[in-house]
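Missing here: one protein chain of the complex. Every other protein chain is in place.
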Amino acid sequence: MNADLSYALQITLIGMCLVFGAIVLLWGIMAALVRFLTPPTPALPEADEVPKAITEIELKQRAAAAAVSYALSHQRQQEAHLFPLPPTAFVSAWQAVMRSTQLRQRGPR
Amino acid sequence: MNADLSYALQITLIGMCLVFGAIVLLWGIMAALVRFLTPPTPALPEADEVPKAITEIELKQRAAAAAVSYALSHQRQQEAHLFPLPPTAFVSAWQAVMRSTQLRQRGPR
Amino acid sequence: MNADLSYALQITLIGMCLVFGAIVLLWGIMAALVRFLTPPTPALPEADEVPKAITEIELKQRAAAAAVSYALSHQRQQEAHLFPLPPTAFVSAWQAVMRSTQLRQRGPR
Amino acid sequence: MNTQELVIELSKGISNLTIGHIIMLAVGGILIYLAVAKEYEPVLLLPIGFGCILANIPLTGMTEGQGLFAVLHSAGIGNELFPLLIFIGVGAMIDFSPLLSQPRMALLGAAGQFGIFATLILATVLGFPLNEAASIGVIGAIDGPTSIFVATKLAPNLLAPIAVAAYSYMSLIPIIQPPLMRLLTTREERRIRMVYAPTPISRRVLIAFPIIVTLIVGILVPDATPLISMLMLGNLLRDSGVVERLSKAAQNEIINIATLFLGLTIGSTMSAGSFLNVETVAILLLGLFAFVLDTVAGLIFGKILCVVSGRTINPLLGAAGISAFPMAGRLVARMALDEDFDNMVLMHAMGANTAGQLGSVMAGGVLLALVTGLLG
Amino acid sequence: MNTQELVIELSKGISNLTIGHIIMLAVGGILIYLAVAKEYEPVLLLPIGFGCILANIPLTGMTEGQGLFAVLHSAGIGNELFPLLIFIGVGAMIDFSPLLSQPRMALLGAAGQFGIFATLILATVLGFPLNEAASIGVIGAIDGPTSIFVATKLAPNLLAPIAVAAYSYMSLIPIIQPPLMRLLTTREERRIRMVYAPTPISRRVLIAFPIIVTLIVGILVPDATPLISMLMLGNLLRDSGVVERLSKAAQNEIINIATLFLGLTIGSTMSAGSFLNVETVAILLLGLFAFVLDTVAGLIFGKILCVVSGRTINPLLGAAGISAFPMAGRLVARMALDEDFDNMVLMHAMGANTAGQLGSVMAGGVLLALVTGLLG
Partner (left out) sequence: MNTQELVIELSKGISNLTIGHIIMLAVGGILIYLAVAKEYEPVLLLPIGFGCILANIPLTGMTEGQGLFAVLHSAGIGNELFPLLIFIGVGAMIDFSPLLSQPRMALLGAAGQFGIFATLILATVLGFPLNEAASIGVIGAIDGPTSIFVATKLAPNLLAPIAVAAYSYMSLIPIIQPPLMRLLTTREERRIRMVYAPTPISRRVLIAFPIIVTLIVGILVPDATPLISMLMLGNLLRDSGVVERLSKAAQNEIINIATLFLGLTIGSTMSAGSFLNVETVAILLLGLFAFVLDTVAGLIFGKILCVVSGRTINPLLGAAGISAFPMAGRLVARMALDEDFDNMVLMHAMGANTAGQLGSVMAGGVLLALVTGLLG
């Protein structure tokens, strides 16, 4: 086994240990950051049962909603808009007219 | 006649030939590109007479339309918009109201 | 008194004189610019009394209006819009519908 | 000037064209084709391909002296300016809240770096000296700026094939990863659903995070500081919320210009003379090996975590830990959806993916430190 | 420091002001006036005028050592970076479809380069050495970046008057061309209508075009490669449709910043010492001659084509073949409309105009190759 290969093996061993070590450290830091820097929430639903009442289905729904909103936000980011436009303006003006027509039609004449 | 002038005349002769040559080559390339890279169109109006039916007037109209659209697109480009806005949103909202009014007025009450 | 301090005092004396001199010159230039480069206005209200009729209150109102508009324009600038959008488009389309409804309501049915 | 001289002068372009040039022109054309027709990372592959074409037209002088590519190279590649500017922009586009709200996802960002080291070993076995082997291994970081940064420091002579491999394979992620995912995970594993009950992340945490990471990584792995700090600077510009102007500049002007110039200049290093040789082929193959191994290691680690956690972690997430942000994360989410149209793991995948981004930079820095320490 | 020294120190600005400076300050003022009041190419004339003013204020140190203009000059003029960046932006703004759908229009882009060579001959007769005469001739390319590129290579000492002539006359196109058009064409000729039945141009053609042109021109005329390739790169960014970010960057950030810096720096080379001499006057006159001759040659060639084609080609189009994109094209279309409010030749004129742009770059490259070949 030549010297370089021996070095390479050493580097691999030490390197992977360091990467895992650094990542675990990062995990710890993140957990600490979130714990100590998150401002105490108003703590409204002090009733301990409520969190348990969240069924698995609800959790999945929440995950789905978050995923969709994240995906959408990310997609929007990719389009690299240079500034955010108020979304309402983009309701086409023609649509507005149709809405207005519907508005008038409410109730009998 | 000094050497430089002799050179200049040579350069002119060779240069103009080369420029014309290059341009003719470019012509050929462009023609070839358009011929070989244009995907075969659905070939719907196989009836050979239709193209001939396009009168000179129609050709002129087409030229006018293309010119206007080109000029407009170019003008827009010059304004250096940073991203294209959906045109409908720019139908002023007030205009939308007027349209809506017209919509209502259609037909007798 | 060491040499540097003596120099510093000289620099202060000369420097402040020069700064004041330059500023006074600037004043003169600005006054001259405004006088000589302002195109003669249509001179409509030739009646000399009108300017005097502007009461102090009106002047204050004018100052207030200018200040507000300046502040607003500055604020807008800070947001670093990349190009000006036609303001009407940003009248929300929904607002347009409401306007349209109001339009219809004018006069008795 | 007689006629003969004239003909020689005017045909110098054609007469200097070698078969090598023609092959590289074709390679440039293929890169552009992949960019345009397949939309594989076009913002990088298109400039790289165009730069490659220009580098292989004879006698343009663009890569020498005061030529455009020589100027751009010394302005932004030799000193690593362009990769660092790109990282400012990337940082300003990354949202770390999916990771911060599920910190354990960070673990998945470590295993996905194994390919770096395994490739280093293999390249050493194949006879590459240590500095070159390490540079080749860092293709396995699956992160363009990191690869370029490390290669410029350790083996600038191999920059062209390494950068090309890094970016090309990154763009081929949707082709490389799915078969491996299917091979290494069972259908049941891919269908594992995950609970999503994230801790809400306050603005204070989002602002402190990039600063703390810069400090810790900077002090522990000084060689990784330039990369990690610019990534975190961009993220701080974004999350601080008080420097909108700078955040926009980072996400637009700075990253766009740096990307265009970087791509062109990397492409311009692909001249037939230095690129067309057995070494390049070996590097390209080793790079592919690194990519595969990263994914495999990530997936196996994912399976381990799955078992350890009592099947509450979907092992597919391991494949998102390789970096290749944000493609790998999205791909994993899509794979899970394919198996079960109701299985939403995007937030977990993005957490693992951002962890992989951090892990890649740290692995690159560790490698740089170890190799520099050994050689220096 | 006694009073006398002080007065000398404080009045050094005024005491070093020469009559030459004052003349050049006035020249700078006139350029700004043309830019602002007449709107002749303001994005270039305004910075050039302002740079000219600054270069002729004594003792500012801005053009020496680490002064701003010295820095900008070595950053982007000496190495031709700024003209090339501008060309990326110009390319991203050019639409080649009018030319591609009527390829015969390309011919008109060749004749409009005759002024380059005729001016070269005249300048040689007037005693300019060959390299300087060629640089002066290239004003007749009627294209700023090409003029600057060639002049920087062949006769950097003449850069200021050449660049100023190129951009000033380009901005005076609406004044220079119409009298010549009226003089050389009859009313009937100007009223000739043209059929517009263009081949539809597919996206594939639009994408292949810039790559093919780069390859062919690059191999045939290596000296023109930097210019033509950057023009085509910009066009590829635009037409590929997959790198919107880069295309926007080219059309905005890159071209705007490069234009501002280029203008300022070109203006700053107009110092009284090097600009105010007979040579400059000769160059300005020769440049005007080149512009006139380009237009005349273009129109005559247009008349020939008109006859050859059986009066289906409007000879005015010849005047659009000189480059000066896109002003010349628009001007021709307006002239045709003036004679007959129903005569739409804009698409043909833009085809000829883009061909002129390509012809100018190729002519510049050919000239560079021939002169470099001759001089050794």
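Every chain is named by a letter (A, B, C, D and E) in the order it is written, and numbering of its residues begins at 1.
As a convention for this text, a residue touches a chain if its C-beta (ideal position, glycine included) is under 8 Å from a C-beta of that chain, and two chains touch if they have at least 3 such contacts.
Only a predicted model underlies this, so the values are computations on that prediction, with no experimental measurement involved.
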Worksheet item: If the hidden chain were put back, which of D:179, D:273 or D:373 would touch it?
Response: D:373
Fill in: Full-complex contact with the absent chain, from D:32, D:231 or D:254
D:254
Worksheet item: Can you list where chain D touches the absent chain?
Response: 78-81, 84, 207, 211, 214-215, 218-223, 225-226, 229-230, 233, 236-237, 240-243, 245-246, 248-250, 253-254, 369-370, 373-374
Worksheet item: In the whole complex, what residues of chain C lie against the chain that is missing from view?
Response: 2, 4-5, 7-9, 11-12, 14-16, 18-20, 22-27, 29-31, 33-34, 37-39, 41, 54, 56, 59-60, 62-64, 66-67, 70-71, 74, 77, 80, 82-83
Worksheet item: What is the set of chain E residues that contact the non-displayed chain in the whole complex?
Response: 1, 5-6, 9-10, 12-14, 17, 25, 29, 32, 35-36, 39, 42-43, 46-47, 50, 53-54, 57-62, 66-68, 71, 252-253, 256-257, 259-260, 264
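The rule is simple: only the chains that are shown with their structure count from here on.
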Practice prompt. Trace the shortest chain of touching neighbours from chain A to chain D and give its length in steps.
Written response: 1
Worksheet item: If you take the mean of the Cα atoms for each chain, which one ends up farthest from chain D?
Response: C
Discussion item. Going by average Cα coordinates, which chain is farthest removed from chain A?
Written reply: E
Worksheet item: Which integer distance in Å separates the CA centroid of chain A from that of chain E?
Response: 51
Worksheet entry | Between chain E and chain B, distance of the C-alpha-averaged centres to the nearest whole Å | 23
Worksheet item: In chain D, which residues are in touch with two or more of the other chains?
Response: 1, 6, 10, 248, 252
Practice prompt. Indicate the residues of chain B shared as contacts by at least two other chains.
Written response: 7, 14, 18, 80, 82-83, 85, 89, 92-93, 96-97, 100, 104
